[in-house]
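As you look at this complex, bear in mind that one protein chain is not there, while each of the others sits in place.
Now for chain A:
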Amino acid sequence: MTKTTRRTALTGFAAGLLALTALTGASFAQSTTLTYLIPSGADGVAVAEELVKSFEAANPDINIEIETRPGGSEGDNLVKTRLATSSMADVFRYNSGSLFQAINPQQFLVDLTNEPWQADVQDSFKQVVTASDGTVRGAPMGAAMGGGIYYNKAIYAELGLTVPKTWAEFMANNEKIKAAGKVAVVQTYGDTWTSQLFVLADYYNVSAAEPDFAANYTAGTAKFATDKVAQRGFDKLQETFDAGYFNEDFGAAKYDDGLRMVASGEGAHYPMLTFATTAIVASYPDLIDNVGFFAQPGDDAAKNGLTVWMPDGIYIPNTTSNLDAAKKFVAYVASVEGCEAQTRAGGASGPYLINGCTLPADVPPAVTDMLPYFADGGQNGPALEFLSPIKGPALEQITVEVGSGIRPAADGAALYDEDVRKQAQQLGLPGW
């Protein structure tokens, strides 16, 4: 509330200044102040500050003020409220994919389809910030991520293991790690969202077997409980729990504990999104060379591929009064200089979605391990939340239950189908 008041006061002040400039004539160069809203979090703020600093150096007539907001569902509500009340910042960062669809992009965001820089944005990203009328409304902010499994290279070397290409090989590795008296799979249900990875990161394997799954799922004809391939993600979670591979405190451990365990060798595998690489670099810089990464294996080694998460986008709301300056900033973020500024501030965590952006040579092994999936001959595909607007909000509670042995995988899948129905109805999709 205070923030809003201060903003209003600022706007008034800026308006007064403008009037003053008008009175004193055109002798002053006009200076514009933009606001930029980002989710809070140390690494995100550092990236935003570096972007703003280098942008302001190139554009001395534009000042940018960074505002932060909470992340997670609380942040979703804040973004929706500010859009609905016409009080959104001039530029804001927010998720792409299904969450982007939920903020009514067509009604609230400026159409950026014909901006010149769009030519360099990769199509895979454009798809996930395209409103339902086919117009592109955002630019990529950050690097592409993979969902898969981090592993401790020291344990792999010590036990003579190789990176698994199939689920059977993965389970065989786990068995050997357990036999050696170590924790095979780290789970951290103290942060419930981390429990979803086995299900979400399995989607490449689903789409490889059933390319139409996403379309049928959105139409309400394909279900997790009735589709054996889709249900495998839930099964995999249950199998690893049943085999007793988890760390003893899996119910209470947190995300940070998981990163520490896989980096220090307290655990061998940790299923996670690759944005964690930046966090491991920040917290355990001397252990980062021990951490490798591979895609969640399916049943067929020939079809081994990575489930990919698109980065956030940055967007301009219709209500901005500084459209030209806002567009300049977005264009800067979507340029090669923008990528370089991001790498300077946060390190490289994966490939950027702007043509011409490259990664430095000394990236951590977890990033190097990810690149072959994006290279020629590698296989990758977007996660389900980028192909369908529906993601059930209770998935993390359901996967905690399946992963704690409270509920069998088949029941969990059926319960998730129920959960998804609410989301589809809320979005007003046909056929639900």
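The criterion applied here is as follows: a contact is a pair of C-beta atoms (placed from the backbone, for glycine too) under 8 Å apart; a residue touches a chain by one contact, two chains touch by 3 or more; residues count from 1.
As a convention for this text, contacts and distances are computed from a predicted model.
Chemist: Name the absent chain as its UniProt record does, using one of the following: "Heme exporter protein C", "Cytochrome c oxidase subunit 2", "Glutathione S-transferase family protein" or "Raffinose/stachyose/melibiose transport system permease protein".
Modeler: The record for the missing subunit names the protein "Raffinose/stachyose/melibiose transport system permease protein".
Chemist: Determine which one of A:165, A:328 or A:422 touches the chain that has been left out.
Modeler: A:422
Chemist: Among A:171, A:394 or A:410, single out the residue that touches the unshown chain.
Modeler: A:394
Chemist: One chain isn't shown here. Among A:69, A:269 or A:407, which residue touches it?
Modeler: Counting the whole complex, the residue in contact with the absent chain is A:407.
Chemist: List the chain A residues touching the unshown chain?
Modeler: Counting only chain A, the missing chain is touched by 73-74, 76-77, 80-81, 83-84, 102, 104, 107, 189, 192, 248-249, 251-252, 393-394, 397-398, 400-401, 404, 406-407, 415, 418, 422-423, 425-426, 428.
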